[in-house]
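A protein chain is absent from this complex, but the other protein chains hold their places.
Take a look at chain A:
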Amino acid sequence: MALPLPLGLTHSEVAFLAEMELVTVVPRQRLESIDLLSGKTPPLRPPHRTDLPLWLALLLKKQRRANIVPPPWMHPASLADIVHRETKVHPQAFSEPMPTASRARQSEPGYAGRIGGSGDNNSGEVILSPPFQSNCTSAAPAGYLPYHWLEVAEALVTHASDDLGGNTSEIRGLLRDLVEVRAAKMRDSAETLGAEGQGGVVSLRGVGAMELAENRGFVLGVVDGVRKIGGAVETARREREEEMDLGGGEGGRGGYGGDGDSDDDMGI
């Protein structure tokens, strides 16, 4: 019997994980480094900017001990640009995910190496991949949505609205637009999944964690249904093919090669 727990992470779990994201704060008070299980937090020295995990930043913000610097991609211009890209430029695909941190190589102009990668060994920085890469600090690039975009943006809009430069309602509206546009794309992906010749594959590049949590059940349900429907057709096709092979193989697979590729992927 199936477990009643849903597959994957729930919304609150995703939101919890998103609190690991680093955000930039401007402290108002001094605070010595705190020795936590996950490592020491940097000491806070006003007015120097520091990167803190979101949960700590929100805590300090609520106690009025710090101000949060919103990440550049949350600026209304950046969000409007993304909305424009999602609706007009690429109406089918999700917008590009955040690029990995890179730095121009001095020795080879025109090439970029990863920060801490082989290009600059002396930097001493650690290579970070998306969950730990700081996508929500003030150093992050504008015009891209990080993996935890919705969670971080909602938290900041709700709890740090006075740090957003008076654009809260505009940002909120743009976020709503983004959510709706991307949800519509997720819905349309269902039709792509079942289209002949598509192979039952749809690209989820650039989809955020919260959107995945929301649509996981539905998309998996569609894939499963298509697989079951395709399964019967596929078994029949295999049987016919075997018969043909046994019967001298004169015809090959010419007659039903047309939808063969898509069915191969479906009939697991």
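Here is the rule we go by: a contact is a pair of C-beta atoms (placed from the backbone, for glycine too) under 8 Å apart; a residue touches a chain by one contact, two chains touch by 3 or more; residues count from 1.
Operating definition for what follows: contacts and distances are computed from a predicted model.
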Original post:
What protein name does the UniProt record of the undisplayed chain give, "AP complex subunit sigma", "N-terminal acetyltransferase A, auxiliary subunit", "DNA replication complex GINS protein PSF3" or "Translation initiation factor eIF2B subunit alpha"?
Top reply: "DNA replication complex GINS protein PSF3"
Subject >> Residue in contact with the excluded chain [from A:A66, A:M98 or A:A155] >> reply: A:A155
Subject >> Hidden partner interface residues of chain A, rising order >> reply: 1-2, 6, 10-12, 15, 154-155, 158, 176, 179, 183, 186-188, 190-191, 193-196, 210, 213-218, 220-222, 225-226, 228-233, 235-236, 259
